[in-house]
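Excluded from the complex is one protein chain; the other protein chains are retained at their positions.
Right after this comes subunit A.
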Amino acid sequence: MKPQLEMKKNQELTTDSEQFPRRDQREQQQQQCQRRVADDAADSSSFSSPLTCSSSSSSFASYSLSLSCWTMMILLLIFNAPLPASSSTAIGNWMNLGVQGYEVWRNPQLYMVGAQPLCTQIPGLSPGQAKLCQLYQDHMSSVGRGARAGIAECQWQFRYRRWNCSTVEDSTVFGPVLQIGSREAAFAHSIAAAGVVHSISRACREGQLSSCGCSRALRPKNLNQEWIWGGCGDNIEYGYKFTQGFVDVREREKNYKRGSREQGRSLMNLHNNEAGRRAVIKKARVTCKCHGVSGSCSLVTCWQQLASFREIGDFMKDKYDGATEVRVNKRGRLQVKNAQYNLPTANDLVYLDESPDYCLRNKTIGSFGTYGRPCNRTSAGMDGCNLMCCGRGYNTLKTTVKERCKCKFHWCCHVECKTCIKTVDVHTCK
């Protein structure tokens, strides 16, 4: 019998070469966060009664909704901005509100004032998240933005796959499909977490969020002194910490039976959230500038430059392809299912269940099926008609397509494109 490889998170994180987000700090942060939530609970009567995610989502096991509820809610409430076209029935919605989209972006405060009830009313937020939402109201538009970017990136990355990250209009965002602890769920969680880190870091750097951290201490007493003495740390770290507090809190606020499926799922989500958050840090580029005597390199200062979110998405997609299957053991730890595989690091994705094939429409698992999806006749990959249509065959339709092509950006600020008309064979799955 082979020795069981346990995925001890502590162990993994310390062996990680980067060492950037140190475990102890993060735990401390987590505790602080939870303590704050608990403190607030003490003087808020509404907290003592267990709040459910929302009436619509309470029918699902809440662990599977960790991401979906809150992202969707924030999406609907804060942006009212267009979701990409795959959000099937929400089309009417966004066409109406899309016009106001920019207004909402520009003045998120308008939509957040008197937010006392707002955060608790948002379906999808766990009690802890609702508390954090209330505490950090100004962060919420960035959180929403980040989640939106994550979903959009997910849809871009999966545009040629059977499951194309399509969203539904209720607060579960992706429908019941994320109930399955599949690779896809792992990706969705991680990319959304990455989106929030990215967007919070950006907002901090723009000076939109006044409460962005300065040093390692959460709220140093004499911050001004500290700033004069040694300056402030980087904002990516703050984005990381905030996201960790906000996204992970829902996984940590329930006690599951050790070794149960629910607990396993919770651990899986935590792991994948972490992987997503780290991806932002990992893809950040270090740039340096010499500014010593006479501009010489005797003094070099370096800083971190955020990568474009597409780069982070590509990175996560690679992690999706190399995700490791795990299971929860009796001691309440995740362990690699097939002991031959390497222990996943904190940067890797893990999943519990095999993915469904997503071939047919199945409401209970949340699969939309691939009926009517376009496919590529010549490709041997996932976008090829054979795989995409699950062997059902495809229809071919000759159509002329008008496309924007050969675009040129003119400073400033319009894009000039030519219209290319071409006749193509469109293959759609039967």
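Operating definition for what follows: contacts are C-beta pairs under 8 Å (C-beta built on N, C-alpha and C of every residue); 3 or more make two chains touch, one makes a residue touch a chain; residues count from 1.
We adopt the following convention: contacts and distances are computed from a predicted model.
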The complex's invisible chain, by UniProt name, from "ADP-ribosylation factor-like protein 3", "Alpha-1,3-glucosyltransferase", "Large ribosomal subunit protein bL32m" or "Protein wntless": "Protein wntless"
Residue among A:204, A:326, A:359 or A:375 that touches the chain left out of view: A:204
Given A:159, A:289 or A:361, the one touching the chain that is not displayed: A:289
Residue among A:119, A:165 or A:214 that touches the chain left out of view: A:214
Chain not shown, touching residues in subunit A: 19, 22, 102, 105-106, 109, 202, 204-207, 210-214, 219-220, 223-224, 227-232, 234-235, 286-289, 291, 293-295, 297-305, 307-308, 310-311, 314, 405-415
